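Notes follow once the structure below has been shown.
Of the protein chains in this complex, all but one are displayed in their positions.
Letters A and B name the chains as they come in the text, with residue numbers starting at 1 for each one.
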Amino acid sequence: MIDFFIEGFGMAMRIDTFVVMALGLFCGMLVGALPGFTTLMAMAILLPISFFLEPIVGIPFLLGIYKGGMFGGSIPAILVSMPGTGAAVATSRDGYALTQKGKSRKALDMALFASVFGDTASDIFTILMIFPIALLVMQFGPPELFAVLLMSLIIIAATSGSNPIKALIMMLLGLWLASIGTDPLGGVERFTFGIFELKSGIPLLPMLIGVFAIPEVAKVVMENKKVRQLATVMGERLTFREFGASFRTVCRSTVIGTSIGIIPGLGQVVAAMMGYSAAKNASPTPEKFGEGELEGVAAAEAANNAVNGPTMVPLLTLGIPGDNVTAILLGAFVAQGLRPGPQLFEEQGAVVFAILIAMVFANLMFLAIGYLSIPIFSRLVTIKVSVLIPLVIMFAFAGTYVFRSDSTDLLMLVVFGVFGILAKAAKFDVMPLVMGFILGPPMEYAFGQTVAMTNGDMAGFFLGERWGATAVLMASPFIGYLLWKRMQRVPTD
Amino acid sequence: MKKSFWKTPETLFSLTCLFLGGLGFLFLGSLVAEPKVLFGRSLTAITPTLFPSIVLTFMFLLCAVQLVLNFSAKTQGDGASGLAGWRRGAVFFGIMTVYALAMVPIGFIISSAITIAVLSLFIGNRNIVQIIAVALLGPVLLYLAATRLLAVSLPELNGIELAISRMF
Partner (left out) sequence: MFSFSRRKAATVLAAAGFAVAASFTAAQAEYPEKPITMVIPLGAGGSHDLNARVITSIIPTYLEQAMIVRLTPGAGGQKGTQEVANAEADGYTLLFTHNYIDMLQQHVETLPYNPNEDFIPIARINYAPIAVVVRGDSPYMTMDDLIAASKADPGGIQMAHSGNWGALFVPAAQMMNALDMQWNLVPYQGGGPAMQALLAGDADVTMGFPSTLSGQLDSGAVRVLATAGQERIYDDVPTFGEIGVEGDVGFMHRVVLAPAGTPDDVVATLTAAFQALAEDRTFTRMMGRLGETIEIIDGPAYQAMRIEQNGNYEVLVNELTSQ
């Protein structure tokens, strides 16, 4: 195995690999910065191009797009509170608050550094521990997934701030909204009132943009103070000291993200929120989170990027993609004559290591690419509001339409926008709503699978075979309670 | 005290959710379809009504709790941005609703251009040249980027689509 690694290292050191990867990173960042024009689509479109390139060039190209896209998603989240994916939601909170304080550049810088750190650390960890991770992945099935998702929701509600009851109400509302459409197990209709457009459920992107971005934009319009710009300056760049202050958080988030990446089915959203909640809990000033705390941005970004490394493991060792992105990578691998699966390392070990090593270098290159691009982006918020806001609305609508090519989504965007404004006025936080909405269906599905697996004997199943899941389920309420108490200790608004 | 309690946004919101939870639970049977049966066993291990009933019940209970807490707490009295603000908000959402409804019938470029122009004026831009420039260039550039570079489709009138594919 070591000789494969060394050989792979040599193979990765090529100019064209690096150039193409840089191109991918940059383009990915641009595409990711447009909510709705998902990097997934960009990767799928560019997939055939990768067929014509050599594997050591084509696959890192796709990986570059993916990584660039992930950071790209944080850009609108921070600048205009418009998260394009669930993973960017946690970032948008503190990120946008920082933008309003004139520190958009710092926020973007922090997001970049935290992302790169989390991603690199998790990639290196994966390369070194790929086979033990593969064994670990196998241990997690539907019962474990259900338990962890439930625990995550409890943690999110407990750490949300002064009033967990309001947070829970919003979370439950989100869970209910998620159940509109067809039920994930049987495909029967729920709460659709016979309207066909609702049959596939409420789409995520219009909800995200609607509840996060539109109220902020509307607030500016409604207040109509003689505020000419969203932020007067883009601010200075992040200083080493500021990053150093958040370093512990970044490390903690990286560990959290990597662990979550190992459990199949959780993904970046859970990682970002767990990292954020953990940082909030560990901080001496948790009430500052949400008002422009750099640590919040760092925590969310490091965690959601740290998921990437372990996600590749089932793909490489079993040939089974864990999500849509790895599915595209699977296509790329197969088209290049690589056969992900048990044989992959024996037959093509060097190439695989080369690709993984290229992935690590992609992160480092991105540090430079991102850092140079940030000033351009962060300056955007200094455009005067009467020009910026109409353009933002246009992007929001275009992205919403492109997401599913469905014009009813545009109306949903407006409806959620209205909802978001009302919730803001009623002082209900929408983050638990979105989390409930995103995590509800996988949780219900996992629960349904679990019940199917028990085949009638629930007690024996849980206590005998899947004691891990049972342990997590038992512990969750306690953890929730402890976290809530911790929040109470610090005086809040 | 009673009057301000009933009118705060917080209370109204909680009340709405309360009703939602209650009604949803009561009418659950007619709102959720029955799963099919295979070989005499249900096709799904849990019924489609299980999760929604739990969610709606808890929502109802918690909203009730929240209302009680509200009532017994000190007055909230935090006015939202006043009536003028809400009026502006209504106009804003009106513009967006029209945009949402118009995009498919009249195409992306035209609807976006109109919306941008109207919004710019509404927010306070008085520089006509700037407004026209942004309203025309923005949608066209985005349309080109989306359809040519990203190969996704935006709704557009047939005539304009043909004209553009002829030009570029």
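Quick note on the criterion: a contact is a pair of C-beta atoms (placed from the backbone, for glycine too) under 8 Å apart; a residue touches a chain by one contact, two chains touch by 3 or more.
The shown structure was predicted, so the numbers you read here are calculated from the model rather than taken from an experiment.
J.: With respect to the chain omitted from the figure, which of A:Thr254, A:Gln336, A:Ser373 or A:Thr400 is a touching residue?
T.: A:Gln336
J.: Sort through A:Thr239, A:Thr285 or A:Asn324 and give me the one touching the missing partner chain.
T.: Here the residue in touch with the unshown chain is A:Asn324.
J.: Please output the residues of chain A touching the missing chain, sorted low to high.
T.: 40-41, 44-45, 47-48, 51, 138-139, 141-142, 181-182, 185-187, 196, 199-201, 264, 314, 318-321, 323-328, 330-331, 334-337, 339-344, 404-406, 445, 448-449, 452-453, 455
J.: Name, in rising order, the residues on chain B that touch the hidden chain in the full complex.
T.: Its contact residues with the unshown chain are 36-40, 43-44, 151-153, 161-162, 165-166.
Just so it is clear, only the chains that are shown with their structure count from here on.
J.: If you average the CA atoms of chain A and of chain B, how many Å lie between those two points?
T.: Each chain's C-alpha centroid was found; their separation is 22 Å.
J.: Give every residue of chain B touching chain A within the complex, in rising order.
T.: Residues of chain B touching chain A: 8-10, 12-14, 17, 20-21, 24, 31-36, 43-46, 48, 51-52, 55-56, 58-59, 62-63, 65-66, 69, 78, 80-81, 84-86, 88-89, 92-93, 96-97, 99-101, 103-104, 108, 112, 115-117, 119-120, 122-125, 130, 134-135, 138-139, 142, 146, 150-155.
J.: Would you tell me which residues of chain A are touching chain B in their complex?
T.: 31, 37, 41-42, 45, 165-166, 168-169, 172-173, 175-176, 179, 183, 185-186, 188-191, 193, 214, 218-219, 221-224, 384-387, 389-391, 393-395, 397-398, 401-402, 405, 407, 410-411, 413-414, 417-418, 421-423, 425-428, 440, 444, 447-449, 451-452
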